[in-house]
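Reviewing the structure listed below.
One protein chain omitted, others in place.
Here is chain A:
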Amino acid sequence: MSANFKNTGFGSALRRFGMAGAIGLVLFVIGVTLFYSDSFQRLAAAVGTDVDLPDAPGAEVAQANRAAMHAASAAWAKDVQVAAPHIPVGIDGFFAPPTDDEIPDGPFGEAVLRGRDIFNNTPKFAAQYSGNSQSCVNCHLDAGRKVFSAPLWGAYPKYPMYRGKNKKVNTFQDRMHGCFTYSMNAPASPAGGPPPLGDQVYLDLEAYAFWLADGTPAGQTLPGAGYPKVAKTELGYDYERGAKVYAANCALCHSADGQGHIEAAGNVRFPPLWGPEAYNWGAGMARIDTATSFIKYNMPLSQGQTLTDQEAWDVASYINSFERPADPRQVGTLEDARQTFHKDEQSYYGKEVRGKIIGHGVSRTTVAAE
């Protein structure tokens, strides 16, 4: 019996404990080193677990990268032997557009500020040309900055561009002319149409877009630009399925009747999605595929990419299955306009929905009369 306890004296136990303590310390150090090394994050990324973003405020990182870009740009202008500037990016890896505190003083900065105001509250700051309750910012979130929401910094460097919609090379102003005509439903505005080319509204918006694109390489397609396409699903789209998706995910803000919420002071809190205050039948968003892309990547607000592709298609078809202001290009019959302007697109224009052909359009006066 005594043989079993031969090496278990108090001194030996202390020695063993000391050794264990030392190994423990080594284990702890190894653990800490592993945790703070990249390998841990790489492993987490490899198995598909979300790795927390760095703790620094997103804006701070973006601003630091922008400052570095400006410094490198100035150095490069003096000496081409130094490294050319990088495109500034944020913590998400996408382009970092300037923040409002970078708006310069002087006439150009004033134009940028006016453009920003028009962009964020079109019915108020471009009242003359606004025919509904929509603002640019409704589809171009974060004041035209958000990735996958057709950010201005992604769009501006791509113009002039040939567009199939009007079969000509479009300047950035031509493009905005289209936005006012269709998305802002300018035919119903006090002016009766969009601002004429060269109008101050365009100059201000263009100044804002140009300023937001500071640091982008002209002509290049940047990641995060536009609305990414969503693949067609096997089931196709169905507005009746979409009604359920809408009730569960959209009605909280846009309300069950799709009319959104307008504050007492007139500010549009949640934009109307159909009816006379929405974009008209000629707008890109009236096409189900475009609406699907926008919804999939941006809605519900702050929860982009949480709906399935199927849900996004269905709910987009639901939203675009209601009447909205008429397509201003329609001169003859609805069927003529469908053949000419809507033939190969994914929309319900001129088609039967809930037993009725839709696309004739609704206006503020017709709705008020009902």
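Convention: a residue touches a chain if its C-beta (ideal position, glycine included) is under 8 Å from a C-beta of that chain, and two chains touch if they have at least 3 such contacts; residues count from 1.
Going forward, contacts and distances are computed from a predicted model.
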Checklist entry - Absent chain per UniProt: "Transport permease protein", "Dipeptide/oligopeptide/nickel ABC transporter ATP-binding protein", "Cytochrome c553" or "Polyketide biosynthesis acyl-carrier-protein AcpK"? => result "Cytochrome c553"
Checklist entry - Which of these, A:L141, A:C179 or A:I358, touches the one chain of the complex that we don't see? => result A:L141
Item to check | Chain not shown: contacting residue from A:D100, A:E234 or A:E352 | outcome: A:D100
Checklist entry - For the chain left off this view, which of A:Q303, A:T333 or A:T365 is in contact with it? => result A:Q303
Next on the checklist: I need the residue numbers on chain A that touch the omitted chain, in ascending order.
Outcome noted: 1, 4-5, 8, 16-17, 19-21, 23-25, 27-28, 31, 53, 55, 57-59, 61-62, 90-92, 94, 96, 100, 117, 120-121, 141-143, 145-147, 248-249, 252-253, 261, 263, 265, 267, 269-270, 300-304
